[in-house]
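Inspection log for the structure reproduced underneath, given as structure tokens.
Of the protein chains in this complex, one is absent; all others appear in place.
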Amino acid sequence: MTAKDIRLAVREGMLSIEHVKRFTTNGMATDQGKMSNMNGLKIAADELGRPAPKVGLTTFRPPYTPTTFGTFAGYHKDELFEVTRKTKIDSWAEENGAVFEPVSLWRRAWYYPKAGEDIHAAVARECRETRASVGMFDASTLGKIEVVGPDAAEFMNRMYTNPWSKLAPGRCRYGLLLGEDGFIRDDGVIGRISQDRFHVTTTTGGAARVLTMMEHFLQTEWPDLDVWLTSTTEQWSTIALNGPNARKVLEPFVKGTDLSTEAFPHMALRECTVGGFEARLFRVSFTGELGFEVNVPSEHGRALWEMLYQEGKKYDMCVYGTETMHVLRAEKGYIIVGQDTDGTVTPADAGLTWAIGKKKPDFVGKRSLTRPDMLLSNRKQLVGLLTEDPSVVLEEGAQIVESGDTSIPAKMLGHVTSSYWSESLGRSIAMALIEGGFERDGKSIDVPMPGQTHRATVTGTVFYDPDGERINL
Amino acid sequence: MSKFSAVSLLKGALTGYKNVEPQWPDAELKSEYDVIIVGAGGHGLGAAYYLAKEHGITNVAVIDKGWLGGGNTGRNTTIIRSNYLYDESARLYDHAVDLWDGLSQDLNYNVMFSQRGVMMLAHNVHDVQSFKRHIHANRLNGVDNVWLTPEQAKEKCPPLNISPSARYPVMGAAFQQRGGTARHDAVAWGYARAAAARGVDIIQNCPVLSIERGPEGAVTGLQTARGFVKAKKIAVSAAGGTSVVMDTAGVRLPLESYPLQALVSEPVKPIFPQVVMSNTVHAYISQSDKGELVIGSGTDQYVSYSQRGGLPLIEHTLAAICEVFPIFRRIRMLRKWGGVVDVTPDRSPILGKTPVQGLYLNCGWGTGGFKATPGSAHVFAHTIAQDEPHPINAPFTLERFETGRLIDEAAAAAVAH
Amino acid sequence: MLLIHCPYCKEKLPELEFEYAGQAHIARPLNPAEQSDAEWRDYLFIRSNVRGDHAEQWRHTHGCGRYFNALRNTVSDKFIATYEIEQPRPTGSEEGEKSNEQLES
């Protein structure tokens, strides 16, 4: 860059010193203008016939001196680049050959391959063994919030879509949380420990967001409510046992409550001890099988896990990871917020109208559900898909078109949200968000993939044990 | 205005460029225009150009409070791509890519559009699902975007760390070959020169004080620092200042303005062939023709017009760059700067008519407006000239915030589990 | 980095302890069901986005955990005042400006 270039820039109409800088790159070398800016300014000012102060300077930008990226990164490299959260049971998973996946800040056991197994073989086996006997899963990463105070039920009524006033202590219920825009934000099982105390669970990734949202409403909109929130995510290790033999594995360790269906039915919870540790025991299921979730103070998580693991050997119990959890819940049509829903899905779209308290005058997001666009019948709705060829596992994210439509650009109806090989059914299953999906029940659609189009039939989302008998063993 | 050509450049070189003309005249403000565009960035200058070229409307002024191209046009990281999920967005941005393709010839000005390809890294199972959803939607919309394995990504971009033991391992990438970069200043200058050549007045350093409306409610003109100017139509395209200008016409907007930062390294020899983006670790990087690594950071959390942002964001961005590209650990940052981005609730733009007769709005591009420049300008000119949106921008109304018909690309990429 | 005065902790502390929470003094309608679509849109989405003194919410997330309000100039980023959530928006006073002097790192 020479003085001639600056004069040329001015003749080309670059009258602002910022234009001169950008046109000539004057001041952009490693000296960042410390050598060149004043000289450049004087040359431009002469050419413009204006005094230098009238022409002005470009904005000086930090840093003063070129500084390495590594200096800015500081300690944040390798394992310290970002926090990796691990549960108390994670070390056992590592010792026992788990493959992990990152889920928000956590790393979670994805599947537990045995010698020679790939992910498909391992997951098929974990699914088979859980449904046949019993499987154990580390659910500790689920977010947990303790909601306490005389207005706890009222607060829950205002936050979640569901009604909470009549939920008896010792019972739990699926809870659905919307944003004020009416779209699904989070979900989880919520237990009423006592009249004034709720044990709320959230998704793994949603824990911090949900607590922040609750605090925001409580502190800024409803400061009159006598209720307080405490994060208990890390207070508890959560171990899920699912399968027809789940009760048999658990029973020897439980003191203080009877596990029979009569005394402890589905969606009940009890405070008791398990393996000698104080525990909150939930009878819930995310697999469709008889299921329990044991919460013990997290420092005892691994000890209890090992006890149950030893006991489980009598029943050929398997341990399973998040992938098998995903398959088993999909077979039952249970959604995963963030996978089967995104930030554009209402409760009605997801087939969850049943989770809305009909008599409640208000809850967060309720008003938005009656905006004109929310009432259209051709909204994207969550349905099941069964491929014509049962061996074809659709790709998650694949787009869906009308049967026979081969145009480009195509009229896309929606996309596949979840798709798996179902070992229990001996075929593939999928869930999808499709325009006017509920009305397409029984009709076929196409999933065009490069070089090949798959045809599938729209179904309901419950593929396995539609009458829900296995939960009540 | 003379045409740039090999002959004219050679002639200039031989004569020491003694006779070059200003690229655009510094126009005097007239008392009346058919259309006044507020904001002389790429979108505003482009709209003026297309008004003149395609709609024969040349009694047009583009007014800016500062120097042209001095807002986000001159402050962004120049990434161009169109691999958006929803039909509405894909059409809008792909229209832009189509126009980028011939823009240098159209304007007779080299905007240095380089289709080096844009790679977006997937770091977890959720990213993989989300990117594949984009790829399939793009394919069926006729937009190029393909899936790369980690090895294929590494082959295209050798500095990439694909170690499976990384905190955020690369599990694959979505790659759009038609994407790339352009020289941001040249885009503003090229449009300014081409618009001025067709008779458009470019008025710099002339702050707009208010939009004036008549008794029927329609716009009548603008109060400016240089006095009142009559106008039949007013189009606001003033990223970073939109809320303030529109407020004077009594139109309140679903907009918030945040600082967005970018930075460059010292120049190095060509080493980085593509544009690489990683949403999960928050890093965007490409190498300019000068050799600098151009890096985009995130927005600060608070509303601000200060054109600067906090250092913690830069630290995080550079840590992320070092994680994904360990070889850049010892390269040095030369300078950082900030822009002001207008963000809508669904992070898609508002591009169309307003409740006020004769008032048109182009705003809310958030962190991604540069890539849309020619497409946005083109359909905005159509909307102004016809008083009717072009089919491509018809969905991007202000009304959608009332009906709930949002176009929320970010929500579609929701992260949870 | 901003330094922010927490009205509960009564200390001026680094921005890293705080989270921004949007424009202040936008009360949730007491009976949302009675709101028109346009009124509900205004509550959800319409913001003043002022270039100047902006009343806004912050939370001292990594501190006392409280939400509070602040009056901050959006051009200089300078805090004019911070105040408890129920209090009305103050007008900037010299004294307030002094006690909330903000430093740029």
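By written order: A, B and C. Residues from 1 in each chain.
Operating definition for what follows: a contact is a pair of C-beta atoms (placed from the backbone, for glycine too) under 8 Å apart; a residue touches a chain by one contact, two chains touch by 3 or more.
Just so it is clear, contacts and distances are computed from a predicted model.
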{"item": "Per UniProt record, name of the chain withheld from view [\"Sarcosine oxidase subunit gamma\", \"ThiF family adenylyltransferase\", \"Cytochrome aa3 subunit 2\" or \"Hydrogen gas-evolving membrane-bound hydrogenase subunit E\"]", "value": "\"Sarcosine oxidase subunit gamma\""}
{"item": "Touch partners, limited to displayed chains, of the chain removed from view", "value": "A, C"}
{"item": "Hidden partner chain, touching residue among A:Asn26, A:Ser298, A:Thr387 or A:Ser419", "value": "A:Ser298"}
{"item": "Option touching the unshown chain, where A:Thr2, A:Asn96 or A:Thr230 are the choices", "value": "A:Thr230"}
{"item": "Among A:Val83, A:Ala263 or A:Leu425, residue touching the chain not depicted", "value": "A:Val83"}
{"item": "Touch residues of subunit A, complete complex, unshown partner", "value": "75, 79-80, 82-88, 106, 146, 148-150, 196, 226-228, 230-236, 297-300"}
{"item": "For subunit C, residues in touch with the removed chain", "value": "1, 8-11, 13-14, 16-17, 61-66"}
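Here is the rule we use: only the chains that are shown with their structure count from here on.
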{"item": "Shared interface partners, meaning chains that touch subunit A and subunit C", "value": "B"}
{"item": "Subunit A and subunit C, separation of their C-alpha mean positions in angstrom", "value": "30"}
{"item": "Residues of subunit C touching at least two other chains", "value": "19, 37, 44"}
{"item": "Where subunit B touches two or more other chains at once, by residue number", "value": "345, 402-403"}
{"item": "Footprint of subunit B on subunit C - complex, ascending", "value": "1-2, 15-16, 19-20, 23, 37-38, 41-42, 44-51, 54, 56, 72, 74-77, 104-105"}
{"item": "Touch list for subunit A against partner subunit B, complex", "value": "4, 8, 11-16, 18-19, 22-23, 25, 28-30, 32, 59, 61-63, 66-70, 72-74, 76-79, 81-82, 84, 101-104, 181-183, 186, 203-206, 322, 336-339, 341-344, 368, 371-374, 395-399, 401, 408-410, 412, 415, 448-450"}
{"item": "Touching residues on subunit C, where the partner in the complex is subunit A", "value": "19, 21, 27-28, 31-33, 35, 37, 40, 44, 57, 59, 61, 65-67, 85-86"}
